[in-house]
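Taking it in order: structure first as structure tokens, then the write-up.
A single protein chain has been omitted from the complex, and every remaining protein chain is retained in its original position.
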Amino acid sequence: MHFGLSEEQTMLQDMLRRCLEERLDLETLKRTAGQPCDPELWRALVELGVTGALIPEDYGGSGLGMLEAEVIAEAMGRSVAPVPYLGTAVLAPLAWQLAGTPEQRERHLGPIASGEHRYGVGLTEVAGAPRQFGKVTLEGDRAWGRCYFVLDASDASHFLLTANGDTLVVIERGAEGVSIELLNDVDRTRSFAVLGLERTPFETVGEPGRAAQAIDALLAAGRLMLAADTFGAAEVMLFRARDYSMERFQFDRPIGSFQGVKHLLANMVTDLEPCRSLIWYAAHVFDAEPAERVLHACHAKSLASEIGKFIARSSIEIHGGMGFTEELGLHLWYKRIEANRQLLGGPETVRHAAAVDQGWVQPLTATAT
Amino acid sequence: MHFGLSEEQTMLQDMLRRCLEERLDLETLKRTAGQPCDPELWRALVELGVTGALIPEDYGGSGLGMLEAEVIAEAMGRSVAPVPYLGTAVLAPLAWQLAGTPEQRERHLGPIASGEHRYGVGLTEVAGAPRQFGKVTLEGDRAWGRCYFVLDASDASHFLLTANGDTLVVIERGAEGVSIELLNDVDRTRSFAVLGLERTPFETVGEPGRAAQAIDALLAAGRLMLAADTFGAAEVMLFRARDYSMERFQFDRPIGSFQGVKHLLANMVTDLEPCRSLIWYAAHVFDAEPAERVLHACHAKSLASEIGKFIARSSIEIHGGMGFTEELGLHLWYKRIEANRQLLGGPETVRHAAAVDQGWVQPLTATAT
Amino acid sequence: MDLSYGPEYDDFRAEVREFCRNHRPAEHRSRGIPGVTERPSPEVLAWQAKLIEHGYAARTIPREYGGYGAKPDIIENRIIQEEFLAAGLPLGLSNQGISMLVPTLLEVGTAEQCTTYIRPTIYGEMIWCQGYSEPGAGSDLASLRTRAELDGDEWIINGQKIWTSSAHVADMCFILVRTEPEAPKHHGISYLLMPMDRPGIDVRPLVTMTGDATFNEVFLADVRIPAKNIVGARGQGWHVANVTLKYERGMLGNAGQGQSGIKGLVELLQEETAGSARAMDLDHYRDRLLKLQGRTLANKYHGMRLLSQSINGEQTGVEGLITKLSATELAYDIYSLAVDVLGETGTLYDGSPYQAERDWQKSLLGCFTGIIGGGSANIQRNIIAERGLGLPREPRVRFDSGRWELSPSASNKGGN
Partner (left out) sequence: MDLSYGPEYDDFRAEVREFCRNHRPAEHRSRGIPGVTERPSPEVLAWQAKLIEHGYAARTIPREYGGYGAKPDIIENRIIQEEFLAAGLPLGLSNQGISMLVPTLLEVGTAEQCTTYIRPTIYGEMIWCQGYSEPGAGSDLASLRTRAELDGDEWIINGQKIWTSSAHVADMCFILVRTEPEAPKHHGISYLLMPMDRPGIDVRPLVTMTGDATFNEVFLADVRIPAKNIVGARGQGWHVANVTLKYERGMLGNAGQGQSGIKGLVELLQEETAGSARAMDLDHYRDRLLKLQGRTLANKYHGMRLLSQSINGEQTGVEGLITKLSATELAYDIYSLAVDVLGETGTLYDGSPYQAERDWQKSLLGCFTGIIGGGSANIQRNIIAERGLGLPREPRVRFDSGRWELSPSASNKGGN
């Protein structure tokens, strides 16, 4: 019996953390906020196998599983990496594999693994989040409409979108009638946009109207990855607060020696560690027991969001005034955690989805306008 | 401008606290748990004007207002007084005044002021609490059915009940077909019972079907009094914890000098004091601005229940093992607060009622079985 | 209870209302946020002068120093606030010079200092910044290291200050410096008045997590100011500063923002939807709203209670110490709910397309000013516990090379 990361997974974790930490010092992060992904960083990650992790070896990937994807997502969160990871390396590969035809997999997975194609993702329509606006309509071989909150938009060569709740379509960035309106998000390490479509050609992933199950899996995968990202960021915030509390002296003693701070840090880690176990388990069952996917991804997202918010706020608080400036850069982690909390469904929304999954209650009818 | 208690009200408070503290030492409280109210104590309270406070002078009372009733209720909570205060001294006088005929007032208010009549109260039907069971049916001049959670039952000479949500009836304890089944409640300082009626004669307060507004006011008054009772008990628990934390030494220092305890006590009082202001205000507007009654009584009950639970738990925790025994008697206060929280609607239920009062949402339909 | 101000104030209210009727809000639209990022505009200065003339600003400042010279009356102040708010008119200037320095000078300044500084300050012509905090001295203000030495008839100041809002626009700085390095921590500090145009002062903006540069760092290298620019006696600066801090605590503990937050939340929950449901119809959002409404009402009435104590000259106990802690936690929870209800839209920021009408996310970030500034939450808890509940003071111990020892200089009395 073994619960936790294998040696290989730990090696992957170390490699990635090192790669990201070396390239993403605070100055770089501040300088590149709101900018597209640094091509050199992207190349390095591709070489480490980040984009091919979930792609079978036959298509140029390394055929790993969701626990490895979790390890990568956690490392991204640790370094608040400005990288279009979620869409490109997780959701697009899963979409083509779960819903695509063999021919489509052949054609699309290779360029993902090689880092050539990069995906923005728009799942807002199915994420059950409040204020759902935007709707994509398909007529013949053209698409119309708008998709809100497309993640990783500025780096994308392709966009993966849902339509009618049961169809997945892919749009090329340069296609006819595509417009991208960038949003100003509190989190500047990733890009968010409203995508406009006007008589835009598209490719359906698999058959139209048959992707409902795949969409459920994508949503679960996305929520799980956001949980891991938040977890990674929260762990950093906790340990930076711990370190700071030992260095910072007030009243002739390290502030970490005051129980007010000490017990707060104890509460933070008491929340954090079981959450790590839950996220690992949720990643494990994603592959091992697909029937448990949705429940565990929802709970992982909910718990990570709640403890992440608590830890992020407390870490800033322990850092005092300096935590509130941009000097220490803590705000980047804080804001990433705040944004993750809301993406693909806030805590109440994902808990509601967990209740629906267990048959406790009916889903809220989505009305797109 | 003056916000708070007047000199007279403070005198009333002092007098009552003294009377109750003198007569209700810990041994007495433990000995009389689950017993009917001590006749001598009752007589003393009647003499202090407790039963006549809300009754006009013409009927033998002192014609005071809801703020005085709040002062009394708070004192009852402070001493976890085993006294049938709520039904007898607050709800019955209000019921006769709000819904009764002049003749009824004449006949019923005097014996209340004099302490001769004592009322049990059954409002569960209209309190919107979960698991509503029991229903009283009126046919001609007889009543059938059962009323659950009748408060102050063992001391009652009369019972004030609702029927059909819009009628108030009074039943004499000795009337035909009355049965009283005592419940075992976690709070042993007051008595709770299921009241059974079988062809029981009753008297309608005012006209049948015309008491809906009066019932709303009674419910608000009851909730406000429970909030005050909880507040009084919570204040005692807070200050006993404060005192204990200065006397109890561990590791050569008073435990109150550890920030873990110190900051917990600071949080407790930071919650407590604004709650006191809210309860005072709610009592003030009950008489001064009846349109604000329901909203403020609901919020007072909700906030007092939440901070009461937090303070009660924390006080036990600060007292450590001794807090968990019956030796110090703290459990009496803890349990009174826990019971008050649930009576006449738990926190979620009263907050829902506050939302309904503001037109934010529809009421939950009550279904009595 | 008597929640009216009494008929004796009817005339005064009528007078204020009349003034408000004659001054339409539109006239004052150009008003910036003076004292934070820019100097007051000519329009604002003119408005301030008019307010002082009528006694609606600087009301209790003596006439000899340029004020209106009225007797202090809390209710009159309250009525002015209420009527201006109802009319949508801006109140008088509020900045650290007016709210902190002026009361301090009136209490411990010399007549010459009062004459020199108060008039231009209340008229908005002289802008002040506060030189208290240092990188190493936040909650533990008394451990500050910026020092001043007397050289003939000048102080020479060296050191560094931080969190100095409006330092980049200020004319003057009231600053705490260590003048007696040998004296125990609290006893070696003096309170000086430093012109900001002196050589050796370097002001650098400090960008906060909201993205704004409302604070500064101020570096001081051999800055020379006149010896007479000291308030109170040499070494008494800690006492003088505490006079001022008292006023700052009063400023930050404003419960009023809760009211407006709840109003905005109610509208938000009525407008926003999750799928086909109004957010207001989802019990979990609504229940959170109601909890917050209860706390907000409690804080509102609590403010009335404190006002009443103040008007009636009653002693205020622990109930007066808790307001800041209570209000900051409440604000954080209110803005958090709004962001949650907005879902992904709640992450939009600072005028993004498709953002909700109010920038809830920015309000949420702004809460940290209150959580951290003006005495952090944990410092507040210590004050509440020690002064409010009578619990023992913290032991004064030093942690040195991995060992604990008693602080040699500090008093280790634990009582209050």
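A few points about this structure:
As written, the chains take the letters A, B and C, and residue 1 is the first residue of each chain.
What we mean here is this: a contact is a pair of C-beta atoms (placed from the backbone, for glycine too) under 8 Å apart; a residue touches a chain by one contact, two chains touch by 3 or more.
Remember, predicted model here, so these are calculated numbers, not experimental data.
Among the chains on display, the ones the left-out chain touches in the entire complex are A, B, C. Screening A:Pro36, A:Pro254 or A:Gly329 for touch with the missing chain picks out A:Pro254.
Screening B:Gln9, B:Thr51, B:Ser79 or B:Thr124 for touch with the missing chain picks out B:Thr124.
Checked against the full complex, the candidates C:Met1, C:Val44, C:Leu282 or C:Leu389 give a single residue touching the omitted chain, namely C:Leu282. For the options B:Asp152, B:Asp187 or B:Asp216, the residue in contact with the chain missing from this view is B:Asp187. Not every partner is drawn; the one left out touches subunit A at residues 1-4, 6, 67, 242, 245-246, 253-254, 256-257, 259, 262-263, 265-267, 269-271, 273-278, 280-281, 284, 288, 296, 299, 302-303, 306, 348, 351-352, 354-355, 360-361.
On the side of subunit B, the interface with the absent chain consists of residues 124, 128-132, 148-149, 181, 183-187, 192, 194, 249-254, 257-258, 260-261, 309, 313, 316-317, 320-327, 330-331, 334-335, 338-339, 341-343, 345-349, 363-367, using the contact rule stated above. Those residues of subunit C that touch the chain absent from the view are 282-287, 392, 395-397, 399, 402-406, 412-415.
The criterion applied here is as follows: only the chains that are shown with their structure count from here on.
Here the CA centre of subunit B is 42 Å from the CA centre of subunit C.
With centres set at the average Cα position, the gap from subunit A to subunit B is 51 Å. Under the contact definition stated at the top, the residues of subunit A that touch 2 or more other chains are 258, 260.
Looking at subunit C, residues 378, 381-382, 394 sit in touch with two or more other chains.
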